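One structure follows; several queries about it will come next.
After this line comes subunit A, so read on.
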Amino acid sequence: MSSSFLNVQGLRKSFGGHLVVLDDINFQMEAGERVVVIGPSGSGKSTLLRCVMGLEKIDHGRIELEGVRYIEANPKSHKDNFVDIPVRNKVGMVFQHYTLFPHLTVLGNLILAPMRARGESRSSATQRAMQLLGRLGLESKAGAFPGMLSGGQKQRVAIARALLLDPKIMLFDEVTSALDPELVTEVEGLMLELAEQKMSMMIVTHDMWFAKRIATRVIFSADGRIIEDAPPSTMFTNPREPRTADFLKKVLHVETIS
Partner candidate 1 sequence: MNITAALGFLWDYRLALFIGLGNTLYFTAVGLAFGLALGFLVSVVRQVGHPVLKVIATVYVEIFRGTPVLIQLFWFFFCLPALLGMELGNVFSTVLTLSLYMGAISSESFRAALKAIGSEQRDACVALGLPARVSVPYVILPQTVMRAVPTLLSNCVTLFKESALVSAVGMADLMYQGQMIADATARPIEILTATALIYFVIAFSVTRTVTFYERSYLSRMRL
Partner candidate 2 sequence: MGRYTWDFSVITANWDPLMAGLSVTLQLTAICAVIGLVGGFVVCQMVMSRIAPLRWVAVAFIELFRCTPALVQIIWIFYCVPFFFGVFYDPFYMAILALGMNITAFNAEAYRAAIQSIPSSHYDACTALGMSPLKKTIYVILPQAVLMAIPVLLTNTIGLLQQTSLVAIVAIADLMYEGKTLATQTYRPIEIYTTVAFIYFALSVPLSQVVGLCERRLRSRLA
């Protein structure tokens, strides 16, 4: 048992047994850290987040939160891992395509899980939800359906929906990739606010400038492995591994960013 806040041990994930997406990943992070995962497409970045959320069946390994094992590969079962659901529910996740429930209003999206899964009263859940929406400047949208919102608004609602469950850690899977450029800032701004409040985060993004700004640590992954793990200052100015340097050169079209 490790004392780390989040501890991923020997994680291996393949699709259909042969296509290995994550290969023996070992990774720890402390509370309050903001880890940004970068790397070429298909390097398993999103899959890593999905494994931490418990959305993927893993072949091997275990994942612990605050010293408690909550996901472990079960070699006997082809279908499921061992999952400690109450612990897993301390992890929150936001997806690239918002995944709001289209048939519920913004408020309905926010209070569904607190009310139906956590047994909170409607009035209390509504009060907390309205407070949070107020903080995000989305109060007037409480009665709107997701289809009527802009992409940036949808993504902020999705973040609010996850936050209302008081997660210990938030996972952000390419949350700005589907947004129009002018809407990216409002979502990134909200994430920076969360950073100020010392929220623990794992972020997958293609936006290197944002990565540099928000990360306390950057992980470069390729071919299902962690190639380099460094603070943003080192990673973006003076990467140790040639592969990292090569990748950064391609995505930034410059040697380094300062």
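Criterion: a residue touches a chain if its C-beta (ideal position, glycine included) is under 8 Å from a C-beta of that chain, and two chains touch if they have at least 3 such contacts; residues count from 1.
Candidate selection criterion: all candidates are chains of the complex that A comes from, given by their letters.
The model shown is predicted, which means the values in this text are computed figures rather than measured ones.
Note on this complex: subunit A touches candidate 1; the remaining options among 1 or 2 do not touch it here. The residues of subunit A lying in touch with candidate 1 in their complex are 50, 53-55, 85, 88-89, 91-93, 95, 97, 99-103, 112-113, 116-118, 145-148, 161-162, 165.
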